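What you see is part of a larger complex, with each chain still in position.
A and B label the chains in the order they appear, each numbered from 1.
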Amino acid sequence: MTDPVFKKIEITGTSSSSIEEAISNAIARAAKTIRQMNWFEVVDTRGRIDNGGVTQWQVTIKIGFSLTEMQD
Amino acid sequence: MTDPVFKKIEITGTSSSSIEEAISNAIARAAKTIRQMNWFEVVDTRGRIDNGGVTQWQVTIKIGFSLTEMQD
């Protein structure tokens, strides 16, 4: 069996509710085309302010997934 | 029309409940004297521990806002 190899991509998810939901949204979107995602790492947390309040949480993460015969 | 210019200030908000609330508290306080805040960036997340539990979430953010004719 060969040694596993992983690719990491950088995705920014957003949410009007919470940091966790912004991350989950990023992963849910990536899941549409990537299989075998294994882990994520938070890179950066930001947000948009309108009228003195947070209206959008923006979290940039790196997602690691397996490179298999099927998937680059 | 002139090119927009922004100022960034650093604020630490606190909350007994969550990271998101600490950030929102920081922005709500800043909103008392600053208008046209546009975005924030999380710099640092800390907290106070009492009796083996978190009693205060402390989140330091940078807030970016427009420098206009009216506001420095």
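By definition in this document, a residue touches a chain if its C-beta (ideal position, glycine included) is under 8 Å from a C-beta of that chain, and two chains touch if they have at least 3 such contacts.
No experiment lies behind these values; they were computed from the predicted model shown.
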Identical protein chains in the complete assembly, only 2 of which are shown: 12
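By definition in this document, only the chains that are shown with their structure count from here on.
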Distance from chain B to chain A - Cα centre to Cα centre, in angstrom: 24
Residues of chain B defined as touching chain A within the complex: 19-20, 23-24, 27-28, 30-31, 37-42, 63
Chain A to chain B touching residues, read off their complex: 18-19, 44-49, 52-54, 57
